[in-house]
Every structure is written in structure tokens, then in C-alpha cells.
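Shown here is a partial selection of chains from the complex, left in place.
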Amino acid sequence: MAVAAGLRALGAKGSGWLRRDPWAPLTTGFCSGGRPGSGGRSRGRDPPSRGSGTASGQRPAWPKRRNALSLAMLKSLQSDILHEAESQDLKVIIISVSDCLSSLSFLFSTGNFAAEGPVFSSGHDLKGLTDEQGPDYHAEVMMLIQNHPVPIIAMVSGLATAAGCQLVASCDTAVASDTSSFATPGVNSGLFCSTPAAALGRAVPRKVALEMLFTGEPISAQEALLHGLLSRVVPEEWREEETMRIARKVASLSQPVLSLGKAAFYWQLAQDLRTAYHLTSQTMVNNLGLPDGQEGVKAFLQKRKPVWSH
Amino acid sequence: MAVAAGLRALGAKGSGWLRRDPWAPLTTGFCSGGRPGSGGRSRGRDPPSRGSGTASGQRPAWPKRRNALSLAMLKSLQSDILHEAESQDLKVIIISVSDCLSSLSFLFSTGNFAAEGPVFSSGHDLKGLTDEQGPDYHAEVMMLIQNHPVPIIAMVSGLATAAGCQLVASCDTAVASDTSSFATPGVNSGLFCSTPAAALGRAVPRKVALEMLFTGEPISAQEALLHGLLSRVVPEEWREEETMRIARKVASLSQPVLSLGKAAFYWQLAQDLRTAYHLTSQTMVNNLGLPDGQEGVKAFLQKRKPVWSH
């Protein structure tokens, strides 16, 4: 039951959001199958240029410190995300999910990355799991991703297990390296991954989810893509590059428009089709009422690039 | 936000349905990424024989004229489909969806195609989108496909964007050429494709839908097949052939049986499993009560081909 995750927030300016003390170190984690030795990312290779390369000076340093995804940490994460949601400058959040001994970080930027927050890596803190509040906090954080006003992208390498797998399943979209894998191994330790199953069962076909949950065995990145847990798989050396390419594209668009659209998407998906169309038709009308909606239409007619006021 | 579509209705006899004046020409459309030069279909190659070839005399000419998918047009399309639903001779509708500068046509036949209707191609009429009624009419037309008593097949080539992508997502099944692609690029113009998202989000996994909606970037035919937006991908030169093969197979079956089954399918899908089984068990009983249900069982027992009374 390992989660190792990094959070990057791509916005218009830096913030004091993540300027806090390092969190408590890893104590006891459920981590089966992680590759501790490979937790640190290779820095020797530069991603090949694909037409949207990041200047090396713009590429953020990735997290190095490791702390447990304890209940206290989940609470911090939750309040951080909630606090940041109010920032109009925030454009995209990238959650980096890696092996058991990988890490979680918060980064911030103006166009490019500008700020970097504290980092941690983890397996679940057993105390967090055995605490009655533990599972509920996990659920709150996972739902927060869906309810957050900016797109949240998972970037995966290595093995994402249990809450790590749940985190990937909960993100809006997910990019993974072709060597990554995904498992819900709780049954091996007598704890069925029931809360991860809520996210997993909504991301992949029922038979795939149940085979993962019943056996605890991992599926490959290709299988995860095939079954809908990922939206994109790339070679490990392109993982950061490809994720940043998507993040930059998203960050170049109107934030209020994306925010309106994201909320409408999840809202309508839970309704019957007629209600879904009623809701989204109204969303189209509201979208046209936004300054950036008006600007987009004007720019289209005038055959020029739109200038968003956000 | 382009839709370019062709409607073919495969039935037992022709009709006056489509005998109307050509619609108004294309005015203003959201069309990003379409390939105007390739809108006309290649006529130089014949599809290779695959055991179910159409005699060349039977193959309909494909649409050449182009008009906007305006609000007025949607209303026409809606009333046409509604009117034709009453025809007992109608067996299959094929909606051809192509590049921005492609076209929409209605064809009719006795066994083979017999009648051909007016054609158009389009991007969305901006007036239609900015009109408060616009999105609602889109929704009505899309739901009509699901509520229509005959199977409706999308046949796709080129780039299907926005409402075109929504149209493909809304059809019962969809055949596409391997060079086709699919996008919801509204965000580029400040208009999130919210109504297309209602159809798209029910056809492909959430992560795939959101990446398309957040970035506006296209997915390939193979990705669309992988993720459930299509039921079949074939080389471009087999597209018409394969679509017609499926259409003819469907047209050879009992229309009342297909109609009963299609309605039950969508109905039960929105229910919990117990209710779904209760509904479909009753449908089986009703099916056996149909003349064609009785004939099918009799023919099976007598080891002969059934003769449908429809």
C-alpha cells in the first residue's frame, strides 16, 4: 500500500503555499514490490526534443526528500489544495506518482515553474489506515482532485500501488512512462484495497479492476492505457517532457473556461443523458457569457489569436 | 467546432423525405484542422471485394454540396428523422461524418439505396451556438439518434471535431477509416465543448475525454477504437464497403425485433442490474410474442431461413 507522489502546480506566479517545514519521515508503510533503488529519477538523459522542449533552465528540480503520506499529511495536502484553489493564477497541477520510495512535491510558476514545495515519499502510514478517520481523509483528498477548479495531471513512473494507484485513477488525466505499473496489493496483507477500488472501478472495466483487487498483481502501463486508467504512455525519458507539453498547452488556455468545463463534465457524467444535455447546454450559454468566451469568438471571427483576461 | 455529416437511410423503399431545396450555404463555422482539399472522397479506387461487395450500379453517389449545420438545419434534420421514424420500410440510417468541408446526405433504398437527399457540410453556425436555443437543439438531435427505432451507424473519414465528434459518439455504432481523427477543440476559441462532452464522456474513459477537452488535441482512429468511441476501424478504401456490409446485414434482419431490442438496450443501461434484468426478461417475452419472433423460432426448428413479415 504505497503511495509516492509529487504535486506540481503550474500557475502564473509563485506562492508561499508550499513553504513549510519538511513533513515527518516515513515510519511504517505498506510497500510491496517497490524498487527502492530506482526511486530517484535518472538525470543523465535529456528528453529528446519534440518541438515543445523545455529550456533546461526552466525544468524544475524534482523532489529528493521523503516523508510518509500520514493522516496529518493528508490533512495538510487537503488544506493546501483548498487554499490554492482560490488563486486565480493557478493553471495546472501535476501530481508525480512513483515507486514506494519516490516523492511528492509542489511546484509553482509564472508560465514556467517558479516555486517548489516540500516533498515526501511514502507508503501508507499504518496509523493512518487503522485510524477511523484515515480512510475518510483519503477519500476527501481524492474527491478534492475532481472538485478542484484547475486540471490535475498525474505523471507516473515506477510502481503505483494502493493509494498511489488510487491517486492516478482520481486525477483528471494521467501520463505514464512505459515501464510504470499499477497494483492494489492490499489483499496480500489482509486489507482489501476498498477505497482505491472506488476510484479504480470508475476508471477501468470491472473485470480488470477485480482481477487487480483479487490477486494484488500489477498491470503494465500498456494495459493501464488499454483499459482507461491512463490517457497517455510514453518512454520513460519523455515522461516529464510530454507531461509538461500537455500542461503548457492547458496553461495557455482560458482558466475560467477550463474551470467551468471541468465542473460541468463531472457534474453531467453522474446524470441521465437528458439531464446531462440540459446541464451542458446551460454551460455553453454561461461559457459564452464569460469575457474569455466573448474574446474567443471575436478572435475567431477576426482570425487572430485570442487574448485571455482570465 | 466543425461538423460535417451525411445521413443515409437504408430502407425497403424510397421516400419523398429528402426532396427539398438545398439548404443555405455555409456562413461562419468553427473549423480547426479540417482538410478542405480532401473533403471530396476519392472515387478512383474501388474497395477490394470482401465477399459482400456492392454492385457498382447499387453504390450511391456521395454528397457533393455543402451547407452549414445551422440551427434551422438542425430543426430540419430533427423533423426529418422524426417523420421517417414512422416509416415501416426504413431499416438503417448511416450518418457520414467527415472533415470540415465534407457533406451530409440522405439516401433511401429498397434493399439497396434508392433515394438520395440534399447534402451539406459545415462548421457550426456561430449564430446557432450563440443563440440560446442552439445547444438545446443539438442535444435534441443527438438524443433522437438514441431514441430512433432503427440502428444508426456513423461512417467517419477525416477529422471529426466538436459537434461532429459528438455525432459519432451519439450513434449506435461507428465505422471509421484508419486515417480519421477526433477532437473537441472548443477550448482554443474559449468555448469548452460542454455538450459534446456529454456524449464523449459516455463513450470513452474519463481520462481520455478530459485530455481531449482540456487540450483540444485530436486522437487517432486507433485510439478512438481502443477507447470505445468507434466499434470498427478499416483502411480508408474499405470504409464505405465495410459500413455497407454491416448495414446490409442489419437490413436483412427483422426490423421490429431490432427496434424492440434497441429501445430495451438503452432503457436497461440506465438502470441498476436487477431492474435491467427485469426489463430485459420482459423484453424477451415480448419479443417471442412478435410475429417475427415466432417465425424465427419456427424457422430455426425447421432448419430453414426465416421470412420476416416486419
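As written, the chain order gives the labels A and B, with residue 1 at the start of each chain.
Here is the rule we go by: a contact is a pair of C-beta atoms (placed from the backbone, for glycine too) under 8 Å apart; a residue touches a chain by one contact, two chains touch by 3 or more.
These numbers were taken from a predicted model, which means no experiment stands behind them.
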Full count of same-sequence chains in the assembly - 2 placed in this view: 3
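In the analysis below, only the chains that are shown with their structure count from here on.
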Superposition rotation for chain A onto chain B, Cα-based, multiple of 5°: 120
Distance between chain centroids, defined by C-alpha means - chain A, chain B (Å): 35
Parts of chain B lying in touch with chain A, wherever the complex brings them together: 28, 30, 126, 129-130, 132, 134-136, 138-139, 142-143, 146, 187-195, 197-198, 201-202, 204-211, 213-217, 226-227, 270
Chain B contact footprint on chain A (complex, rising order): 151, 171-174, 202-204, 225-232, 246, 249-250, 253-254, 257-258, 260-262, 264-265, 268-269, 272-274, 276-285, 287-288, 290, 292-297, 299-301, 306, 308
